[in-house]
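What follows is a short report on a single structure.
Heads up, one of the protein chains got dropped from this complex, but the rest are sitting where they should.
Letters are used for the chains, namely A, B and C, taken in the order the chains are written, and counting of residues starts over at 1 for each.
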C-alpha cells in the first residue's frame, strides 16, 4: 500500500516470536499481527530493535517480512528495518524487504565503523536513491553510538532523501527541533516525525509528533491506541493518566537480575514473557546470546500484567 | 592448513581493493596477497576492520576469502573475520568463510544490542561449539563499544572456546594481563595473543605477545617483519628505531580533513592511496559511505611514503 | 526565608556578570537580580552551571551569594550551588553559602573521582546531616558524567536527605519517574521536582513538574513566567507557542564557531552578550579559559533578540 504522508498514530515495533529451537515461529507471529491490528494500531514496524532484528539471520528477517505483509494483507502499512553497518549492506536488506512487500524502510546511521555527519548524509542519500520505497531515519544512539543532528535530518527531509524520523534518542529537545522544523519549513508537510520514547508519548504528541513506535505496544496495543486518541482529542489529563499506567506496566523491563544479564535480555525477555502469558505467542524464548529470564522473573512479569489489568 | 598453536609473527589485516564501481578488484587483491607474502608475513587476516569488512556485502566477503585462500595456496594460514551483531548472524558468516577455506575465524563481542559479560561468554561458547575452525576473539571497543574483560578471555581460553585474542583496545595493561595469564596458567600454552596496536608492536612483543596485526603492514610489510625479527632477537634499540620509522609513516592516517570526513575515511583512504601509489592495487577507492581523499590529501600520502623510502 | 515545600515556578540560574578584569561586577549583578525579580520569577538559583560557578573562586562565589541575598532582601528564596568534587569540599561551600544567607543548597553527585550509587547516597546523606538548609540534588550528567538513578533520588527523598531535584539530564522519561514517585509515594508531598531542560518546560510541567530552572530565563524572564502561567492554566496550545518562541530564541547558544570554541563558551557567551545588549549588565565577558565571542557572533546574538522582540 502507499505510505501515508505523514504517517500518524501507533506503530508497534513487532516482536519476533521464536520456537524453542530459535526459528521464527510463523503462526505465533501471525497471531501477534492480529493482536496488534485488532488492538487498533495504525501501522506495523518489523525488524526494529524490539523485533530482535540484530539477532535474526537474513533468511529469518525475510521470513518475518513475508509473514507480516501477508498476514496484514494491506490493512495497514508495514515498515521494515534494514539494520546493518553501512550503505552496501543496508542496500542488500532494502532489496529483500521491499521485494517481500515492505511499504517503507527504516535505516540507522552507520555503526561499528567510525562515522561523520558528511558520511551519514551520504549514506542516506545513496539509500534513498536506490530504495523503491520511502526511507525513515532511525535515530538510536544507544545502539549505533552516534546522534542524528536535527539540522541534518531536516536537510535530508527537504531534499526528499528522508520521508520520516523514528527517534529513539531519548532527547525530547532535539526531537522538538525536528518536529518544529518539519512543521514550519516549506515542503516538509508530508514528513513523518515519530517518537520511540514509549514513556513520554503524551509529551511527544503534545509538542507535535505524528505518532509513536512503542515497544510496549506489543503487550498492550489498546493502551497506546487509547493514549493516542486522548492526546489527539486534547484530553491531556486523561492522556497523562493512561501514559502513567503504561509507565507502571513498563516497569516489567527491569525484572531481569543485572548480575546475570544485560538490559536488552531483561526487557525483550519481559515483553516476550508477557506476550506468552497473555496467550499471544507460543514460546517466550529470545535469540542467542541473550540470557533467558528465570521462572521467578517471569512470574514477576505476570504481576505487572495483573496490576495493569492485562491478565 | 592447520592453525598454529600459538600463531606468531606479523599478520596483516588485508585491505580489500575495490574497482571504481566498488566491486572487489580480484586481481588487485591477488597482487596485494603476493605483496604481503613476499614481504615475509606469517599469516593473513581478511575481513577485519582494515579490510572494510563492515562495508562489504556477504557476497563480496565470500569472494574475498575465496580469492585470498586460493592465492595463498596453503603457504600461510588465513584468518577471516566473521563480523556481525550477534551469535546467529556471526554463525552464518562462520559457515561461508570456513567453506571458503579460512583456517580460523575472528569474532567480536555482540554490538548494536546492549550486552553483558555473561552474554559475551555465551556468544563465544556457542560460536566455538559450531565453528569447524578455531575462534579468535577480537577486542575492538572503538567499534563495538564494550571491552572484553581479560579474566573472561582467559576463562574462555581455558575452556577451549577461544584459541586466541586479537587486541585492538589500545589498553596495554589489560593486554598484558592476558599475555601473562596465557603464559602462566595451565593448559594455555597454545593460546595466541596478538596485538592490533600498530604503534607499540615493540612494547607488545617485549611483554610477551606472540604477534601483531598491523593495518599499516599493508603498506610496508617488510618494515613490520623487520620489526618483529629485531624484537625476537632482543635487539630492542634497533626495534625501537624501526617502530618509530613506522609510527612516522602511520602519520598518513591523518591526511583527511576532519571537517569533511571521519577518521575511518581518512585512515582507510590513506592506506589504499598508499597501496595505489606503490603500484600494488589498481584503484584507491573506498567503500560507501566513506568520503574519498582529495588530490591534495593523496599527494600528502605520497610524501609520507617518500619520507619512509617507499616510493 | 523558609524554603517552600514544594518550590514551584520559574527559578532562573542567575548569570554572574564579570568586569573586564574578571571580577564579580556587583552592580551589574544587582541589576540582573532586579531584572529577574521584576520579570516575575519565583526564586533565584545562584552558583549553578549557567552562573559559571565552576569558574568562580571561593571568594567570588561568596560575594555572589552575599550580593544576591542582599539585593533580593527576602522577596524570594535564594538557592545556591555548592559545586565541588566530593563531600568534604562540598561541605566547605555549604558552610559559606548558608552563612551568606542561601535558603537551600544545590549539590551534584561526586565528580572527577570514579563513583558508585552507594557512594552517591552516602554523599547526599552526609551533606544533608550537616547542612543547615534543605539540599536539592542536581542531576547533570554532562558535567559530572554519572546519572542520579530515579529510584535513588526517591529513596533519599523519603529519608529526608533531599528536599528536591534539579534535573538537567535531558532524559524526560527518567524525570517522569521521579515526578510520579514524588506524587504517589507517602510523605513526599513537599519534595520539589524541577526541570533544567529549558526547551521542554511545557512538557515537564504537563507531566507534573513543580517548576523550571531555565538558563535562558536570564535573557527573557517574562517569557518563562508567561509559559509557566499558561501551563498552570492548562492552556497548552498557547504554552506550546510560547515555548517554541523561546526555543527559537535559544538558538543563540549556537552562535560561536565550533572550530574556535566549545559549546559552553558559545552558550554562556551568548547569554551574557544578550544581557549586555539588553542593557542589563555592563560587560559581556566570560570567565577564563572560555573563548570570547567575536563581534560578528555578538551581532548574531542581537538578531536572535530582535527576532524575539527583545531589542
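Definition applied: contacts are C-beta pairs under 8 Å (C-beta built on N, C-alpha and C of every residue); 3 or more make two chains touch, one makes a residue touch a chain.
The structure displayed is predicted, hence computed values, not measured ones.
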item: Visible contact partners (per top-of-document touch definition) of the missing chain; value: B, C
item: Per the touch definition above, residue among C:26, C:143, C:283 or C:307 touching the missing chain; value: C:143
item: Touch with the omitted chain, as defined above, among C:38, C:57 or C:184; value: C:57
item: Of C:4, C:39, C:110 or C:196, the residue in touch with the unshown chain; value: C:110
item: Footprint left on chain B by the chain that the document does not show; value: 170-173, 176-177, 180, 197, 199-200, 202-203, 206-208, 234, 236, 240, 244, 247
item: Residues belonging to chain C that touch the chain removed from view; value: 22, 49, 54-58, 60, 83, 85-89, 92, 110-116, 118-120, 122-123, 126, 142-145, 260-265, 287-291
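To be clear about the criterion, only the chains that are shown with their structure count from here on.
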item: Touch-based graph of the chains, sorted into line, ring, star, complete or other; value: line
item: Nearest-to-centre chain - CA centroid comparison; value: A
item: For chain A paired with chain B, centre-to-centre distance based on mean C-alpha positions, whole Å; value: 35
item: Chain centre separation (chain B, chain C; CA means) in Å; value: 49
item: Overlap residues in chain B, where contacts from two or more other chains coincide; value: none
